[in-house]
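The complex is shown incomplete by one protein chain, all other protein chains being positioned as in the whole.
Chain lettering (A, B and C) follows the sequence in which the chains are written, and residue indices restart at 1 in each chain.
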Amino acid sequence: MRSSDTRTISARDPHIGQAHRRETARRHLAGRGRFVTDIALPRMLHAAFVRSPMARGRIVEIDTSDAAQSPGVVRVFTARDLNPLCQPWTGTLDHFASMVSAPQNLLAEDEVLWAGHPVAMILARTRAEAEDACELVMLDIEEGEACVDGHAALAEDAVRAAPGLDSNLCFQTVLETKAVDDAFACAAHVVEGDFVFGRHTAVTLEPRAVVADFDAASGQLTVHHGTQTPYQFQDIYARHFALPESRVRVIAPDVGGSFGMKLHLYNEEMATVAASLQLGRPVKFVADRLESFVSDIHARDHKVSARMALDAEGTILAMDVDDMTQIGAFSTYPRTSVAEGNQVVRLMGAPYKMPDYRGRLSVVFQNKVQTSQYRAVGHPIACAVTEALVDKAAVKLGLDPIEMRARNLVPDDAYPFVSATGYSFEKLSHEACLSKLRDLMDYDALRAEQAELRQKGVYRGIGIAPFVEITNPGAAFYGVGGARISAQDGAVVRLTPSGEVQCAISVTEQGQGTETVISQIVADQLGVSPEQVKVTTGDTDTTPSGGATWACRGAGIGGETALRAGRKLQGQILALAGQILQSDPADLALAEGHVVDANSGTRRMPLAEIGRIATYRPDTLPEGADNSLTAAQHFAPSGYPFDFTNGIQASLVEVDVETGIVRLLKHWVVEDCGRIINPLLVDEQIRGGVVQGLGPALFEECLYDETGQMTNASLADYLVPMACEMPDIVIGHVETPTNDTILGAKGVGEAGTAAAGAAALNAVNDAIGPLGAQIHQTPMTPLRVLKALGHV
Amino acid sequence: MTMDIELTVNGEQVRESVEPRMSLADFLRERLQLTGTHLGCEMGACGACLVLLGGKPVHACLVLAVQASGETVETVEGLSERGAIADLQAAFHDRNALQCGFCTTGMVVNAHALLGETPVPARDEIRDALSGNYCRCTGYEAIVDAIAETARKRASDAEASA
Amino acid sequence: MKSPAFDYIRARSVAHALEAYRDLDGEGVYLAGGHSVVPSLALRLQAPAALIDLSGIDALTGISLDDGWLRIGSMTRHAEIASDPLIRDHARLFHLAAPHVAHPAIRNRGTVGGSLSLADPASEFPAVALALRAELEVAGRDGIRRVKADDFFLDIYETAMEPGEILQAIFVPPVRTGEVCAFDELARRRGDYAMVGAAVQAVVEAGRLADISIAFFSVGNKPTRAGAAEAVLRENAMNDTAIAAAQAALDADLDPSDEPQMPASVRRHLARVLLGRLLGHLGTTA
Partner (left out) sequence: MELEGTQELNADPQTVWAALFDRDVLERAIPGCETLEQTGETEFAATVKLKVGPVSARFKGAVELSDIVPLVSCTLSGKGSGGLAGFARGAARVTIEDLGETTRLTYSADAAVGGKLASLGNRLIKSTAQKLAGEFFADFEAILAEQAEPAPVPVPAE
């Protein structure tokens, strides 16, 4: 590649855009993955927690004397012993004006605030012995009244979900354009609906896991932590336990799924670190599946009332939306539990040129597990509400759903465009995506088949859902609110003495293929193959500081960081080669492991030779030559505050109208994530994302009884999507790179999840609509479908 | 109380003394450091801990180590090292049929057993065979593809050598 | 999720197992396939002093025909139930039901005897035993007795077996000429506990149903014979009118509990739908 300051990716970048396989995948296939759950350190103790069986209550007494005598037990901690070690944390941010949340600490002190709230911690030689001792802790809790339903919690005289709250309202906001009421007043049509989106949860197959190892002699704390965000936890552990940041090392090895769930702060991880600090021994905590269900963050839990105003031709004039999101007893730290609802009200109507809008958000406390950010934060709710209303309007106007959308999508030539909710879109491609989807799914043929089958009593439905996805957030996302959550990433790239490349980078890998993508990008800057680029991630001691992996920033921000670091090293190599070869560096380039003549491509010297000379024979270099073959680069996004992406999904379902069982037959996605670095990985991110959207649309729901008990907290009763029920997914692409970066890549990880549920909801309504039925609640269980059909 | 057990694991004779309460999964992971067998639910609902017991896939979390005494156990490490699943592994790798890798070992063990019983399964037979294996990352399609591709290749190789 | 401590006894014979149980004074639990016992231990929902493993007892294994009756040893694994040719030919409902029980790996360990003894109201095999009018051979310290399936399942997780008794074998009556059967369940996902399930066996003679037995599961506290529906169908031609009458008769047969996620009325509705489908299927196979 020619050394130049060109800001483009050229056709000479041979690996960006190619479907490279993930080298790390081979380890997993051989059973050689190394997860936190696999780690065993000498003298390591195992932690188990005694949890509140009640959703709300006052701790009268905790008697740990029998537990302390139980075989294998080393220590039993309660709040009194452990909490003083830790600075409490509060899940509020400044830019969410006037939001409130009570401070949290390691173990429940006087009151228990959800069923599952940890009250005592046992440390024993084995997990089994720790659990034996848990049974011996005598817990006397006086049961109190729990806040269970969000609407009831907002009543003036409702009990408070946590001590010290003036009300159960965590946060409230209203977004409004000037003419929204006029739009409804003069609308030819208004459609509306009340929607309920159930609580669900991440159910990563590897549960949360942490091994904390404090070495008192050196003052070093090492935490092996199954997380997406090691730097965030380095900062948190240092601040909340008053340790020097440089003495805190967080290592995230292989992580068995995260999806946003593993970047929040949890009582158990903090308590595990505290216990290690106290005992000076390694302590391991692995949540078992039951604990996961009552302590991992949950997601969604919205009740939305919405209406949409249209003119006589079916042009969308405005939406008016009221979202209540129910978050548990606390707002989660450090990102808060408000971001989800905030994105719901800001993403409503996002694909459409709708001029007016009002969105009200109320975030409400209750005595349940906290909810917070999970894959596609807010997107599925905004998308489902918007698209359900668009379909209702289409029915009302007698328009085909595709035509309805064609009339209202923001045209591809209308950018830059600012949405009614205030988002600035650089360049999206809704029209191109719609057109591609129509061809990909053979829409007209499907409609014909649907009509034919209906004559035979087979009820199929087709649902369409365009979407906008928020990716690559800048500091405007959390940083301005005072959160120590990095918006930038860092990379260090070096040429080894044998001419290979190592890249240490702050973005992390949980199976998305981050390391592969980074290796492709770096390889192209240095004229080597991706296999020659060793990428290191997930260790705060060995990689530069950065935000890591969330909000779809791995490829867009991490990739740009790697690209710039690679180019910096390229400049250093060419400068050195110029001195060795007595050539102008501008006439040199890197290709196929060599320094080559930039114009002719003739090989001048191997990279291995550069490495050898710079490392072993710097004495042969001209006086003053810089033999550095390491480049460090940090990059923070500027320009647009987010890189929005877009796409469209379609779902084909068959509803058994006698049993209410919905069968997913096929699913289509057309997606525009900007520059595609690796199409294989992009497609599989989309497929996985789609299934994470279909799960909650049909199966997944955290069920609670009227006393605040979660009643399906096991994998036998909480229904995750499995192989037999999920459809094949056809994927197409449109590529509109962002001009904010050289790489031009946007995010893709949440696109699948964003609209899959909306497409399925519309498909079911399309199937049962002719029977006069409608469903506005997910998951669409057989019971709810039967109710919609009037069978119950 | 502890009990002495003797079993064959990945072709090696193993003698250990265990508490009866120890599951085969914990025994493999903690005593033998065979950490390729993963634990996702410890109640037989996720399939991450599948191993071959007497040649058949079973949940190592639902079998006690003492129950496996006298039996033959094979884990993903054993299958991998003796080359029994090289083509499956290659197909999974090629198709990117895994992401975080936590379900993968159970998937591969199960796929190996499936292809032993049904050499050329239909797509819905593959999905049915995987009905107890939970994957949160992939959406399953790539896994089904990889298994189908392995079956197809094995069948055509067998035909070619016949 | 680790089990509490317990002892483990590998029984050599039924007599040894019975003796071990007696010695444990109510604190012993039999272990068959273990796929219900082991998770309940891991969940610490029970804490027995010892497990008595029945899997090594020869007398509890084997599938054989004796005077037209099919004997299925209680330790027969679900996978064998699905694949054994004798079961396919002489107890076809078991053959049809087995693939619906959980997932393949579970079926490699789970045993038919374990399933019948546990008597989970949502399990497939108890209903199959009812529909087949099977007889269950139970061994206790006072000897061996045979209990008709109709008398075996008493309530939720409760059978006619006394504490300590062991289910040795299932006896299925000889196949009759004109015998047809059907099995299905409505489950949200493959392998889940069914919302409603049913097993039907009938004898078709000259276009009439000379005999029929219908057993539902997941509709109440125990697997349930649909006696009223059977009475409507017996000695009648199978047609839409008869099917509708049988569906209506289910109201008298079934007593599902009312739960927030599945009201009794919905389960009744689903039972009627399922019965209609099974009878329709029976009609086409007859």
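Following the convention adopted for this analysis, a residue touches a chain if its C-beta (ideal position, glycine included) is under 8 Å from a C-beta of that chain, and two chains touch if they have at least 3 such contacts.
For clarity, every value in this text was computed on a predicted model and none was experimentally measured.
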Going by the stated contact criterion, tell me the shown chains that border the hidden chain. A, C
Touching the hidden chain, out of C:Asp155, C:Glu235 or C:Asp251, is C:Asp155
Residue touching the undisplayed chain, where the options are A:Ile16, A:Met54 or A:Met441: A:Met54
Residue of A:Ile39, A:Ile59, A:Val76 or A:Cys134 in touch with the missing chain, whole complex considered: A:Cys134
Who touches the missing chain here, C:Asp120, C:Asp184 or C:Asp211? C:Asp120
Which of these, C:Arg44, C:Arg145 or C:Arg189, touches the one chain of the complex that we don't see? C:Arg44
So which bits of chain A touch the chain we can't see? 51, 53-55, 115, 131, 134-135, 139, 290, 293-294, 703, 705, 707, 709-714, 716-717
Touching residues of chain C against the unshown chain: what are they? 36-37, 39-40, 43-48, 118-122, 155-157, 193, 220-221, 257-259, 261
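Heads up, the rule we're going with is that only the chains that are shown with their structure count from here on.
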Per the C-alpha centroid definition, the whole-Å distance linking chain B and chain C comes out as 29
With chain centres taken as the means of their Cα atoms, state the distance from chain A to chain C in Å. 44
Two or more other chains in contact with one residue: find those residues in chain C. 1-5, 43, 189-191
I need the residues of chain B touching at least two other chains; which ones are they? 19, 21, 42-43, 128, 131-133
Within their complex, state which residues of chain A touch chain C. 126-128, 131-132, 135, 288-290, 658-659, 661, 699, 703, 705, 714, 716, 719, 722, 724-725, 781-783, 786, 791-792
Give every residue of chain C touching chain A within the complex, in rising order. 1-5, 43-44, 186, 188-193, 195, 260-263, 265-266, 269-270, 273
Which part of chain A faces chain B closely enough to touch in the complex? 21-22, 24-35, 37-38, 40, 128, 202-207, 254-259, 288-289, 510-513, 680-681, 684, 687-692, 714-716, 720, 722-724, 726, 728-729, 752
